[in-house]
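In what follows, a single structure is set out as structure tokens and then discussed.
As you look at this complex, bear in mind that one protein chain is not there, while each of the others sits in place.
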Amino acid sequence: MDVTQKKLNAFVFLVPCIVYVLILRIVPLIYTVYLSFTSFNYLRQQKPVFVGFEQYRLLMQNLSFLQSLKLTFMFTGIAVGIELLLGLALAVLFDRPIRLKGVLVGIMLIPMILAPAVVGTIWHILYKPSIGPLNYFLGLLGIPQPQWINVVSTALLSIIIADVWEWTPFMFLILLSGLQVIPLQLREAAKIDGAGVFKIFRHITLPLLVGVILVVVVLRSMDAFKVFDLVYILTRGGPGTATEVVSIHLYKAAFLSFRMGRAASMVVVLLVVISLMYSAYLKEIEL
Amino acid sequence: MKKMSKVVLVCLIAVLVGGVFAGQGLCEKTKYAGITIRMLGPRHNWAIPMAETCEKLAEEMGMKFDVTWIEWDDALKKVILDLKSGSTTWDILVTLRMSMGQYIEIGALTPLDPLIQDIGDPETLGLDDFLESALEQASYEGKLYMLPNCTGTALLGYRKDLFESPIERKAFRERYGYELQPPETYRRFYDVAEFFTRKTGQTLMGEVLGADFYGTTHSNKLGFFMWHDFVTYLDGWNATSYDPATMMPTLNTPDFIGAVKFYTSLVPFLPPEHINMSSGESSALAAAGHAAMAIEFDDMFAYIHMDPDKSQTADKWALKQPPFGRAHNCLNGFGIYALSEHKEAAYKLLEKFFDSTVQKELALQYKQYLPPKKSVLLSPEIRAFHPEAEVKLKNLSRPCISNHPLLAAYPSMIDIITGYIQQVMLGKISPEEACDKAQEETVQLFREYGYIK
Partner (left out) sequence: MKVHYQKIIILGVIGFCLLLAMFPIYYLFLVSVKPQKILFVIPPKFFFQSTFDFYKRILADKKEYIVFLNSAVVASAATILALIIGSLGAFAFTHFKFALKKTLFFLVLLTRMYPPIATLIPIYFMLKYLNLLDTRLGLIVVYTGFQIPLVVWLMRSFFVKIPKAIQESALLDGCSTMAMFIRIVVPLSAPGLAAVGIVIFVLSWNEFLFALVLTSFNARTAPVAVASWYVVENSLEWEMLCAIGLLTTVPMFGFMAVCGKYLIRGLTLGALKG
């Protein structure tokens, strides 16, 4: 195959994807970056007014925004960590012939399938201190019953638990399919050679799975950083600022006070933060 | 012969007269026939009867009526974008006090006065029959922007059985030195709330409690959830959130601080989940028998506390005016979308709906429906079905300055204030500090909105 043929081939594969992303995702983003240098009250003004770096200056002085960044980092780290461990354990558990495997996997996926608002509502009900079933069962077992989303000390933990419940299936699904792609023969051979379950896992399965693990962790943590529905429905960012994550600030700027310039600057800051977080990983990817 | 001709004459006249009326009906039908009126707004319990009724009324006029139900803050996003892009999709907008300021600000609502003047039928609409305060609240700068069918006013609900119990009365007298009564002042309200807050295992009316019992209950979730409850106390302290004359926020006046201090002092007597409850949940909690008093909107009492299908204590609640102060008045209704292509038809439909006869029928059908029409509120039939009607009318006849300003910045302002009140409730800052900070941020907000320099 000569060079121009190869180039044409590459085009066919690449172009639809890049063009689509460019038009539908990058161009609007450029508009957002432009807005971040303006002051634009969507309700009161017709056109954005250029103000240079004013929005960024205000944002850096906004203690509650910086605090929310910290909080969101913490939430992401803990939630995704737990989701990974649980998801991995579940994937390994399910990676064997089981009767009605399809149905069981399907059931495991239900939390991910439910609409986020429904998930928020059901956990709101579960977390009710006296009316909800969680505290009722804890009481039956004699365990002290926490106030869950109603006190600062357990509010963030409550949201983490709900997030883990909702998104572990995602990790589980991708990791399970990753396991399915690993040729069985390798594991069979090792088994025949007398290797124990854990050894097989550590030396064969895990190394081959590392790529998928990294990918799914990066993906999930990017989404966890943007968590919104759960927080909005359960606590609105409260009590006080105990669960005020970055997306709550963004929502308030964009849809409560309609200060588009401020919202845009938050988006840009978020973008920079997240891309810095993953720049190391991105450099490592073999492309 | 004479008899016959008389009969024929009468018949002819009947036919003629009937024909004229039928023709008029036909005329109306053909004028607006084939139009689809589209409404957008939240499925609140005063809007559902309207949708059902308007569907039938529209059919009579040869039109179709279609509703897209969306919660008010989501509907707001939609309306803003549709308006800015010149979309003519909607005709009627369900207008809540909370977003009315923003709707008017962006020009989403068209003033109704020209429509009333040009094609209005005064007898059907019955403008005089509306409560004056209601029409005043539905107007901005002299123009009427919506027709109200729901005026929520805050009432004090209390458990009669508790207040009449001899055991409790004796204990109260011993502890506080005066007779146990539904409180007339906030000082006494505090005492009663404190008195009735009991833990599991303590007794209430001589019986051991299987669950905690609370003096009162409020919904204190951030945003309008808390604000709706807190406004009643602002009214009690004669405080406002801003001064319309100077457009300056007034969040750190002694009155405002006083209201915040008192409101946050009630926390020990509230259920611990108050900080994440909506008023629906708060009412259901009280209705399930876990609270002694509740200050709530009147339609909530009818809809939840006193409804035997929904409440464990339906027959035990009584209503009175809240402790002395201004009346809390939160008005909701329907307005006409400024870019609607069928403004006249939409107006005519609304007019038919607001006919006092139609309104009275609805009030007799739905427990939570009580429009601000005098003839309805005064009718003995209505009063028999709606125990809250009398107190409501009394409340709404008092002078009221609405603490729900028609400003586009209103929801953001609420967000700031309730955020700081929550901080006070968590013991993080003092009420004075909270009010100062809220004032500072709100002044900045007002500056950004261009209300003040």
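Labels for the chains are A and B, by order of writing; each one numbers its residues from 1.
By definition in this document, a residue touches a chain if its C-beta (ideal position, glycine included) is under 8 Å from a C-beta of that chain, and two chains touch if they have at least 3 such contacts.
All of these numbers come straight from a predicted model, not from anything done at the bench.
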Message = If I consider the whole complex, including the chain that's not displayed, which of B:Leu135, B:Met247, B:Ala288 or B:Leu364 touches that chain?
response = B:Ala288
Remark   = Out of A:Gln67, A:Ser153 or A:Ser275, the sole contact with the unshown chain comes from A:Ser275
Message = Contact with the hidden chain only, please: which subunit A residues?
response = 1, 6-7, 9-10, 12-14, 16-18, 20-29, 31-32, 90, 93-94, 96, 98, 101-102, 104-118, 121-123, 125-126, 130-133, 136, 139, 165, 169-170, 173-174, 176-178, 180-185, 208, 211-212, 214-216, 219, 222-223, 226, 228, 247, 250-251, 254-255, 260, 263-264, 267, 270-271, 274-275, 278, 282, 285-287
Remark   = Per the touch rule stated above, subunit B touches the missing chain via residues 38, 42-45, 66, 68-71, 74, 77-78, 81-82, 85, 87, 89-90, 210-211, 224-225, 228, 278-281, 283-285, 287-288, 290, 297, 299-300, 303-304, 309-312
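By our rule, only the chains that are shown with their structure count from here on.
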Key: subunit A-subunit B separation of Cα centroids, rounded to whole Å   = 39
Message = Applying the document's contact rule, which stretches of subunit B touch subunit A when the two form their complex?
response = 73, 76-77, 80, 84, 102, 105-106, 211-212, 221-223, 271-276, 285, 408-409, 411-412, 415, 419, 422-423, 425-426, 428, 445, 448-450
Ask   = In their shared complex, at which residues does subunit A touch subunit B?
value = 39, 41-44, 124, 128-131, 147, 149-152, 234-241, 252, 255-259
